[in-house]
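Complex shown without one protein chain; remaining protein chains in place.
Let's turn to subunit A:
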Amino acid sequence: MTAHLVFDEPDKRNRLDAMAQEVVGRPIDRSEGALKVSGRAVYAAEQATSLWSEKRAECLYGVFVRATVPLGRVASLASGEARAVPGVLEVLQDPRLVRHPAQGMARKSPPQDLSEVTYFGQPLALVVAESFEAAREAARLVRVEYETSAEAELDPAQAPSELPEKKQSAQGDLEAALREAAVSLDASYSTPSMAAAAMEPHAALAWWEGDRVTLCGAYQMVSQNAEELADALGIAPGKVRVLSPFIGGGFGSKLGIAPEAVAAAVAARTLGRPVMVTLARQQEFEIAHRRSETGQRVRLALDADGRLTGIGHEARVSNLAGESFSEPVQQATHFTYRGENRQIRHEVARVNLTCAGSVRAPGEAVGVTIFEMALDELAEKAGLDPLELRLRNIPEEDPETDKPFTSHMLAEALRDGADRFGWSDRRAPGERRQGEWLLGMGMASAVRVNMLHKARVRVTLTGEGARVESSMTDIGTGTYTILTQIVAEMLGLAPDRVRTILGDTDLPEGSGSGGSIGAASNGSAAFLACEEIRRQIAAQMGCPEEELTLKDGRATCGNRTRDLAELVTEPLSAEGHFEPGKALKGVRSSTWGAHFAEVAVNEITGEVRVRRMLGVFAAGRILNEKTARSQCLGGMTFGIGMALMEEMVHDRRFGQVVSRDLANYHIPAHADVPALEVHFLEERDSYGGTLQAKGIGELGICGSGAAVINAIHNACGVRVRDLPATPDKVLEGLCALGR
């Protein structure tokens, strides 16, 4: 039985609030947690051991041979020496292998033909051997010669560029608004390439049974990935099964099928044995999608009352030729603040660098951060409190389309955060000091567009409990736990009687994890399935579904109560099928929040330490306060990294990534992160599917870096406009100020 809902109307019923089990929202522990803390959760590269302990010896290992030039054609690839290494079975060159990962939701293969080199580090061939060590050794012995006819484009600032028509917009007259403004700002900023750097590198294990291939991979969207893999292999999508029950973090880097998966599948077919290909950390930095660097120019016009009359936001980003994805820097600029005169310019440079793609909160992560830094500068010029500047410029409706907001919680988040943080204690730059450390506070708005996606989830109720099944994934976000909670709530079961099975394309097609769509989309599908099962139980009990109470394994209608165990003699199963419809067409849906940070800047060394940080967030119904909070902690910490340390350095001569490991690409460590505080605002958004919930996985990173950068200025008076604010830049600013 399928319960299908096309989401054409907002759902104002708040049905979850009428349920009796009272588990949704509660901060319960992760349902898969015991497996993770005891090392029993099985990730992609480990399936060989777990699925085939008796056949482990059959598994072969593949290591890529990769390009050492950023552009050219492979003239020859000599594999004689490599093949002579004991244990080496094959040096595989195959037209099906792919150059780089597919973009999220592509549902088709990324570019093939490895003889064309488009970036440094691109896979060219796969060495397959009996052991990982032999394959690694042999891969270094393959000799490749290249022909080059053109100069590689390695500098995003200088490379030829395009202005995609759909990504430009303008209304009113920004130039006039700037001329007439009481206060105006025209400032340029930059952010470097950044890496998702999930802790688990890409890994794939593939084997064939007849004409059907099974891939154990590290993927966020397995149903889409199965289609992408099938397209690359030239077989029907039904012949591919992808398994990703546990994924060691994604942050966008595991959205689309990537070279290691296609290579493992082709090699397994060629050699007739299971093949495992894992990326080394250095390969991860060069092959997985990077977040594009950005050059941004923000122009702002403010009237004498502190109201924005003009907003200009220009961005220059980069990607490989032919890639339609470009970091959507201005995604939230369109609607966050008021102003009649607006202009968005979006330029894409075509380069021969690692393919750019989605990394946690593509667009807002860097766009909101820079815009919120610019607002801080404008507030200073206008002599306004930065908090007050934002409060004065919250629009009533989408300022470009006049569409109403489905909910607007920015003002409340700003006020609530300011109170909790003690914003009123903020002083002028240089006024707070502890020895050689200068202290300061900064703030920023948080905003991230909210999206829904089609999703299917099957729920089966037996006398023992319930089973929840979907190809949806849990990349650390908490999906296992929240789906368990939703079903436990709807069917009146203790959470430990609900078993959630995810990450298998043989199950109904979930949305996959990406763009913060997971909880609301798949949660809505699980809700629909449960609603159908409740109707069946209600029919047996002889009452309408709305009057049925399910709690602790018992069904109650009026004055009649029965145990589910005796009522459900045959399994009751339903598939929930949720599809976004017209409901979201005429409205603007977003999540909201506010960031506050306090930093200490060392006057002598320019070092910046984050002392404390608060995030206040509103994202509709919070399904599990514990896992939601952790998502926000993670996002805020990404912001600390963006503000202070993260930078992928590309060599401008040869195109390789210089900072290609975790010793050179710095992500925040324990000592960089103080005890962060997170607070949620209670909210129900009827446009957030059947749960009145919105995504929370990316909101925490949107603007958090700006709060840190703005706090640096408040501490010591230095404006850093080129992220990250490393000590050398802060020190240069301090020297310029004569400190």
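Worth pointing out:
Heads up, the rule we're going with is that a contact is a pair of C-beta atoms (placed from the backbone, for glycine too) under 8 Å apart; a residue touches a chain by one contact, two chains touch by 3 or more; residues count from 1.
In this text, contacts and distances are computed from a predicted model.
Name of the non-displayed chain as stated in its UniProt record, restricted to "Xylose transport system permease protein XylH", "Xanthine dehydrogenase YagT iron-sulfur-binding subunit", "3-isopropylmalate dehydratase large subunit" or "Molybdopterin oxidoreductase": "Xanthine dehydrogenase YagT iron-sulfur-binding subunit". From the options A:1, A:78, A:199 or A:321, the residue with contact to the chain not on display is A:199.
Only one residue in the set A:187, A:411, A:543 or A:662 touches the chain that does not appear here, and it is A:662.
Here one chain is not drawn; of A:524, A:637 or A:656, the residue touching it is A:637.
Seen from subunit A, the chain kept out of the figure touches residues 29-30, 32-43, 45-46, 49-50, 53, 56, 131-133, 196-201, 246-251, 278, 280-281, 475-478, 626-627, 629-631, 633-634, 636-638, 661-663, 667-671, 673-676.
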